[in-house]
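The following block contains the structure, expressed as structure tokens.
Excluded from the complex is one protein chain; the other protein chains are retained at their positions.
Then we have chain A:
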Amino acid sequence: MKEKKKRNKKIDLCYSWLFAATINTIYSMPDEKRKVAEATASVKMKYNKKQKRQHKKHGGSGDDKRKRRGPRLPSSMRKALDGINSLNRSDEDIDSDETPDFYEYEEQLPQEESKKNRRFDPVENYEYELPENFKDENVLSDDDDDENDDSGMKRSSKQLGDDVEDEDDERHLRMLEGITGMPTTAFEGKKRKKNLIISEAYPESEFNPSRDVLDGNGQISVEDLLEPLQGKSGYSKLRKRMQQMHKKSTSVQAPLPKAEQEKLERKAVYEQSKKDITKWEPLVKMNREAPTICFDEDTNLGFSTVGAIASAFEPRTEFEKKMASLVNDDKVKEAHKEDGSKLLELNKISVEDYLWDRNHIAKMRSLLFRHELKRKRIKKIKSKTYHRLLKKDRIKAAAVEILMDPEAAKEEARKEEFKRAEERMTLKHKNSSKWAKRILKRGLSVQDEGTRAAIDEQLQQHALLTRKMNTTKDSSSSSDDSSDEDDADENSAGSDQDEASKLFAKAKEKTLKVLEEDDEVPNSGVLSLPFMSRGLKKRKEEAIQEAKLALQEYESSLKELEDSAGEENPRIGTTTGRMVFGPVKREAPVSSKKIKTDNYYGNSDSEDGLEAEDTDVGNGMNDDVQKNVKTDSVTLHEDSEVRDSVFKGFDDIVRDPGQKTSCDVAIFASGKWKKMKSGNEVDANIDKSTKVVEPSLPDHDLVEAGEESDTDSEGQMVDGILSSGPKTSYELPSQEELIRLAFAGDDVEEDFEKDKQEILNQENPVPEKPNLIPGWGQWTHIQQKKGLPSWMVDEHEKAKRKREEALKKRKDAHLKHVIISEKLDKKAEKLHTKTLPYPFTSKEVFEQSIRVPVGPEFNPATAVGALNQPQVKKKSGIIIKPIKFEEVNPHEKTEEHKRSGQKQKTNRNKGNGGKRTQVRPVVVKS
């Protein structure tokens, strides 16, 4: 397209030229006519014409084409040439010879354009050269004819006249030359005008550029052409145009290489886009800096009611349109308006429709029937391979479906679960079928390969199906157990003596077993040492005795249980949890109280009554039991195996009911139970008793004791016996003395100093002094003289220095009377940040930024909203539109920023709703 346009333009231009030329010719016509009248026809003229043509063909068609490019010579060169030409005009003989030499390379000029090259036209001298070129004329004649088809046609009419003209021109020129003494070229312009008419008969195209481009010697200027037109209408217009064109004309340089060009283009585009984007900058900046951005510009959410939505509905799809056309049908509407009767009429179905429907149904039925038949046939097929293949297909399809559809997957899982359950129930695959039994009965080894494989497969399937079951059973077993226990508890709670007696029986069995066991004394190791073995024996004896005792007790309790089976129940009603422990105190309290005193000071207080103790026992009893058991197990590990076994027995017994006893004791409240329990305790406490630490009473110093007495004698104080006079009446020195007396030996400061040192040592421990382990790091005694290795000393020094520094850094380093703990409160750690939050780089700034509370309790209501505004405010349902450009004055905005807080910002942001999301891409581009 572009190309075409260009060409058009060129053509236009050419036309203008042409126009000028034609005008010229027109006005020159009278001249010609005159000349024609004057001139006489001559053969020479004709010859001349031929000669011209001949000359054209001279170089051959190929060569002529080249010639056309002649004008591309540098203008200076061309001028020189012209100069030579003009000079040679005078002595044409030589000139004619030489010219071809100069234009040797121009011989390739295209033939068809050669005529245009008027340089040669005016040269009449060619006549004389005739002999040289004459030969060729005939040879190329046919070519010539072809070539001159169009021009020749035109010419044929004018030929005669033209020839005459040429002749005339020649003469005229010479005459002029003679008169003025100027070279012929100066006068050529006029002549050319005439020639122009002839030569410009070529079709206008870029291949035949206008003349001045071709010869470029500027002998004929546009002005020259215009001159004759002076005073004619349209002249001034034309001239103006010419001038404009002159002004505009500039030299065109060779295009740059493509890469370079593109680079420049890109650069330009970049500049342009940069400019484009910078206009967004203030807007983006504003949005970024805004503490909040609001998107609540248009609160109109569109449709609010169902009716509104329905009314705005427009059918879009084919179906909807159809429906709408039916629904909105005038007839239907009318029918609705009046009454239903008309609707019935409208409901009429045409016969064709009915028939079509019927046929359709029949067709479907037949299809269904055929399908059924097919299914039946397939069902009857007994080929196993067929069914197997079918099944395979089905499974494959199902597998795909499972992958695609979660519903199907769920279904599948359920099926699997069901299958598994079924398998667990029926044990279908566990060789329980008749067939399997028979085969097994006959012996597997007898069977052939296939059967064995089948059985194997079946078993495997069973395993597969039951695998899950096993895992679930594991997890649920504990709960089962517990529930069992619960059951047992319930049973026992229902005064089930059987359970208890069973337990006793079990315990008895175990103890017996332990007693019967013959323990071999180890022959080697520490235990084989005589004193150890003695100790062991002693211990064993003790254990056996205990076991016997326990046995007796078991037996007796068993008996009693059996005896007092009937009496139990009423007793439960009467006894309460507390009362239970009355008789136990015989033995148990000693231990329990001892333990208690460890963690409970209240008991050591003389004021404590019995109730407290009781309740405590209630709490502590079970703990004690369990504690004992635990300690037992601990000590047992260290002890000999014999003891271990014995006590394990006990352990088991104690532990077995261990979880339950707590409630057992409370609920049963039977003497036997208690007895058993206490017995256990005693057993357990036997070796524990040595361990029980004396309760460390808080050491009150003298002063405190004094205070204690104070509180004791509070009654006296009430009576107001104490002196009522203000104590300032005391003489100070004597008071000081008194104090000194009162706190004699109480060097508080020194104590505190010591305390502080202790704490410091605790928090910043003193590095251990390095000491050599004898034999280590030494080869002979010689090395010993050297003392400690230097690295050890260095390390010690370093640690010391470190400690000193740490001590110096402490907050209480310079406060003699204060110890500020440097201990870390792990629970409070979460209230501090580990690291600075992201944009902050300095701790100070961060801490300063959080110094002001933001809540409504600490700020006036007018400021709370602004302080707690979210970054983005948006009402639900609002569509965030892309950012729109709008003029923002950055300076003004910043001022506004400073001047006002929230309101302005929100207002300002209201204008550009929807910016935030869209701003980003813009910024990225830039």
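As a working rule, a contact is a pair of C-beta atoms (placed from the backbone, for glycine too) under 8 Å apart; a residue touches a chain by one contact, two chains touch by 3 or more; residues count from 1.
By definition in this document, contacts and distances are computed from a predicted model.
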**OP:** Leaving aside the chains on screen, match the unshown one to its UniProt name from "Autophagy-related protein 101", "MICOS complex subunit MIC60", "Eukaryotic translation initiation factor 3 subunit L" or "WD40 repeat".
**Re:** "WD40 repeat"
Subject >> Residue of A:250, A:317, A:383 or A:842 touching the missing chain in the full complex >> reply: A:842
Subject >> Touch criterion as defined above, residue of A:326, A:351 or A:852 at the omitted chain >> reply: A:852
Subject >> Residue in contact with the excluded chain [from A:248, A:769 or A:832] >> reply: A:832
Subject >> Interface with the unshown chain - residue positions in chain A >> reply: 288-289, 291, 531-532, 534-536, 538-539, 601-602, 605, 607-608, 612, 634-635, 638-640, 687, 690-691, 698-701, 703-704, 707-708, 714, 717-718, 720-728, 732, 735-736, 739, 742-743, 746, 748-749, 751-752, 755, 759, 809, 812, 815, 817-836, 839-853, 857, 859-860, 862-864, 866-867, 897-898, 901-902
